[in-house]
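For this view, one protein chain was removed and the others were kept in their places.
Chain naming follows the written order as A, B and C, and within any one chain the residues start at number 1.
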Amino acid sequence: MSKTHVTTTINGEPTEYLCEASQSMLDVLRDELDLTGTKEGCGSGDCGACSIIVDDRLVCACLMLGAEAEGRRVLTIEGMSHGDKLHPLQQKFIEMAALQCGVCTPGMLIAAKALLDRNPNPSETEVRFGLAGNLCRCTGYDKIVRAVLDVAAEQRETTR
Amino acid sequence: MSEQRRYKWVGTRQNRPDGADKVTGRARFGADFNLPGELVGKVLRSPHAHAVIKSIDVSKAAALPGVKAVVTGADFPEQPDQLLPAGEMQVNLRDVTRNVMAKEKALYEGHAIAAVAATTAAVAQEALSLIKVDYEVLPHVIDVQEAMKDGAPILHPHMRTDGVKPAPEKASNIAKRLEFNKGDAAAGFGKADIVIEREFTTQPVHQGYIEPHAALASAAEDGQVQLWTTTQGHFQVRGFCCRLLNLETSQLRVTPSEIGGGFGGKTVVYLEPVAIRLSQKAGKPVKMVMSREEVFRASGPTSGGWVKVKMGAKKDGTIVAADITVALQAGAFAGSPVGPSCMCSMACYDVENIHVVGYDVVSNRPKVAAYRAPGAPISAWAVESVVDMVAQELNIDPIDLRLKNAAKQGTKTHYGPTFGVIGMVETLEAAKASPHYKSKVKPGYARGVAAGFWFNVGADSSAAAHVGEDGSVTIISGNPDIGGSRASLALMAAEELGIDYKKVRPIVADTASIGFNFVTGGSRVTFATGLAVVNATRDMIGQLKQRAAKLWEVDVDAVVWEDGEARPSSTNVGKFEPLSLAKLAASASRTGGPINGHAQLNAQGAGPGFGVHIVDLKVDPDTGICTIDRYTAVQDVGTAIHPSYVEGQLQGGAAQGIGWALNEEYIYDAKGRLLNPGFLDYRMPVASDLPMIETVLVEVPNPAHPYGVRGVGEVPIIPPMAAIGSAIARATGVRMVDLPISPPRLSAALDAATPRMAAE
Amino acid sequence: MMEAQYRAPGSVDEAVALMAGAGGKGRVLAGGTDLLVQMRAGMVAPGLIVDVKRIAEMTAISQIAGAWRVGAAVTGAEIHDHAGLKKAWPGVVEAINLIGSKQVQGRASAGGNLCNASPAADSVPALVAAGAIATVQGPNGRREVPVEQIPAGPGKTSLKPGEIVVSFTLPARPAGSGDAYLRLIPRTEMDIAVVGCGVNLTMKDGTCTAARVALGAVAPTVLLVEGAAKALVGSKLDDKAIEAAAAACRAACKPIDDKRGTIVYRTKIAGVLLKRAVAIAAERARSN
Partner (left out) sequence: MARVILTYSFAKQFADGQTEIELPGRTVRQLIRALEARFPALEGHLEGDIAVVIDGVVHQNALLEEVAEDSEVAFIPPIGGG
């Protein structure tokens, strides 16, 4: 069995690993790197629980090979906060009860970050379509959408 | 609302104690646990809907390098064919063991036939392909009405319909017949000015939790077993596993992971006994995780059903009689929620003459599991649709019609009991007064309304409260936190203690670290475990007062606990500086040792809940697509301990009901194989499908709870289907009777109603 | 069990050579949004995975004499962000952007969507309506193929062994042109098209002078519906002409009953979407 050697950057840290050619990025993160914050809900790109950001693009880790990360920059939920400071989305999700069971939350936060990074002033409809790839079965999305809109409004306020 | 301010913490929106863990990826869910040297377990599942298992040859699989254990049904001891307590559940263990691992027959596609444990997933997968099963494929039956017919393929030759006198001699797929009666329905219809009769169906729908089932078992050579699993009730898992594997409960320690949704679907065992058995045979830890496909094929959806409703009313809107028949699919083994379905059907209404018959029917589908208010949404879909038809026919506002017939204190139900204090009228009035209902319906849109009822449950809970050396407090209970219960328990403890919420740390303990707790289910945790936490906290406060009394050398009755400190009850006691929790904790060792409180109880008096939902939607007549524009859920919630999470329950339940109404269904091919075992074609609502879901919390405190708590999680899934169906009927003139109201189905119904268009 | 190999070549020539060397066991990885799902389900077990996302030609968008060339591995998200392409071919861009979620858009490509050969592929009816030409390279060199000739049936293409779709060319067309793509799904996102319809029109002085219409998910392959185009060309896109085009679409349907829709429903919706897509394309044509 000859494995592929990958040199990449994960959450800002230079990282190396060996993976099998057919091994998904999700399995690499969870099984090889112990980054279990990225969740598997379906393994087919239909739930978004494994959302990560690769070179500034939102992707499902289950739809990417570990080998493809060579030379890329990968952001997972474990890299979303800075030191002891939560990302504003993380803080707002807690404050506004935008999670119940919490298993979709890492993917939802990563997707929300990707959305706001590109569109700091989204409408409710844009937020809903921007997060349509992330299934949540607990909340009915109401508090999630409100939290994202709230963060966007606050960030516009602070950058003004 | 003003009453709420009686409390400092209860009713406030504090950050949940597990919030930071859950937004940073730290929280460990079922599949996130690992042990050194663990093996990967995988299950071989039946490709047939119904087949005799003539033989299983595992020799090649067992011989594959890397395979450490193989199990089949023969590895699980036979169980008695009778209802027995397992934990606090009544289950037929003969069926449970067969659902975990088939014995003589495969009863549905996806039924577990064998399992392997191997060093890698790839080896385990290859081993499955080497297991040779000799099947004799039998005719199968999927549909509930088909399964009830004479001549239908019989799943269990020993099954005779229970509840029929004299007891039938012939085998049947009808496991049980139930009948409820109040008054004389036939005579009641004679008094009616209008009588409406319709038949309705629903398809099985899955709970759809995002986290698949997962378990990690480690069985030691001395017989002791540890298990980590994602479940709504680790004590139930312990009970089931011990029964199925002949273990003593003290030998099995179950630690619950964080749980990624359950909605009732994680109250039974699937992987857990298999992982333990594999671990016992392999002598190594075994981890098993279901794929999404396995979740759909092999874990419990809720029943699909067939419901016939005949309802009579007078011109003034008085409903005078109802005759209802409910047949629910149980899946491959008996035990659908047909009882609650029958009982809830007319529970919202005070009607003189009610007759309800229910059937529990087996067919070649996965065994149903609980799903939010089990059974109630199915009968409510039918009954509430017919109530709306009565309102339409008599040209009465649908809320007014319901107010006219609403159940209230003193209403005798058709299933026996007389209601005490309930909130149906208040809920209807709140719905009528809501900004949504008061608003005009936008042109092109239509409005639908429906109601729902659920009993709620209490049951067994244990809790402990420990004071730390610095005066901060740990609250220990044994219910997995599925939607913010740590926060609500901590709020009640902080309220009792009069200390800052942040000084209270709630912990979910494993089965060895706290007394028995019934499942996190039936919306019981904030009520029943909340009661245990309050009692444990009060027990602890009693001790704190005793310590203060000792220090002051006064009688304990002379000490009161206020705002987090012991104070003399009056100036007569003497002049003492109040003793804070921190001070009492610091001196604990010198005043009698650690200060802890405990409570255990079987909580009774869970107050029933009522909900009314309002929906505005439009229908695209060309495509049959419904667009929901506005949605409001109104519910009698007792006291909202943490209003955000109460709102969340209403919103989440409504969203699930909307999915049930519009798109979710199990689709089978002619061979009884599930065609849509994935999130792509099992269409749960996505964010862009829904509007904001407004909530109105009607707070009618439950007298049986110190803070007036009432379960809130069940009711909100009951009204959406009929509310949506009624809005569609009002938008298009077509009353849909089959769920889901998917675009092809609605389009066909619209075309059938306008033959000209169909001919085009 | 054969463990796969992974290669990420830097040129098309290299990729073609790798595929040739894999002896039929090679699979091209563009976005991977279909391939990885199929690998996981055990439907395919490639011996060699050839990742084409490091090939410049396959990941670039360029304009040459009014025509647009889009690399077959360009992701939906990149196409979404390309203002020039969006302005010229809004229907094609919308169609590609309808493939899956934002997450899938971050990976999925039109080349992958075409080569996966699903009759319900969203980008394909729009590309067919656009008259897009695929540039294909294989062991015997390059050739140009109209997109509609590539799908051969569900999961099957007319590509010869070892051939790779390198890019698409969207032709230059006269002023007064516009395109549109609409699909019907039960939800608002995250679904496979029950029916898809691409329309590409050229209008002059209120009269339709050229039209191409394509339908997805109503037959084993995406259909170019010439009858519908004929009904539109020469008309002022009056109700009668549009109804005739819708009738041609319905007549062209050879759908199946499946978990996503019925024969009756798909046939009806083909006509509905045609009307709506024509209206959008015509509006775009008028303002171009």
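FYI, contacts are C-beta pairs under 8 Å (C-beta built on N, C-alpha and C of every residue); 3 or more make two chains touch, one makes a residue touch a chain.
Bear in mind the structure is a predicted one, so any value in this text is a computation, not a measurement.
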item: Touched by the hidden chain, restricted to displayed chains; value: B
item: Per the touch definition above, residue among B:Pro17, B:Gly73, B:Gly339 or B:Gly597 touching the missing chain; value: B:Gly339
item: Candidate in contact with the missing chain, chosen from B:Ser59, B:Ser589 or B:Asn602; value: B:Asn602
item: Hidden-chain contact residue, picked from the options B:His156, B:Arg253, B:Arg372 or B:His613; value: B:Arg372
item: Contacting the left-out chain in the complete assembly, out of B:Gly223, B:Gly283 or B:Gly420; value: B:Gly420
item: For chain B, residues in touch with the removed chain; value: 83, 88, 90, 163-165, 177-181, 207, 262-265, 267, 337, 339-340, 342-343, 370-374, 415-420, 454-459, 521-524, 602, 604-606, 608, 704, 711, 713-714, 717
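The working rule: only the chains that are shown with their structure count from here on.
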item: Overall pattern in which the protein chains touch one another (line/ring/star/complete/other); value: complete
item: For chain A paired with chain C, centre-to-centre distance based on mean C-alpha positions, whole Å; value: 29
item: Multi-chain contact sites of chain B, meaning residues that touch two or more partners; value: 679-680, 685-686, 688
item: Residues of chain C whose C-beta touches two or more other chains; value: 188-190
item: Chain C partner contacts - residues on chain A that touch it in the complex; value: 1-2, 4, 20-22, 24, 43-46, 48, 51, 54, 57-60, 62-65, 67-68, 70, 111, 114-115, 129-130, 132-134
item: Partner chain B, residues of chain A touching it in the complex; value: 30, 35-44, 46-47, 49, 76-78, 80-81, 86, 90-91, 93-97, 99-106, 109, 124-125, 127-129, 131-146
item: Chain A partner contacts - residues on chain C that touch it in the complex; value: 3-6, 8, 29, 31-33, 36-37, 39-40, 46, 49, 51, 53, 75, 77, 100-107, 188-190
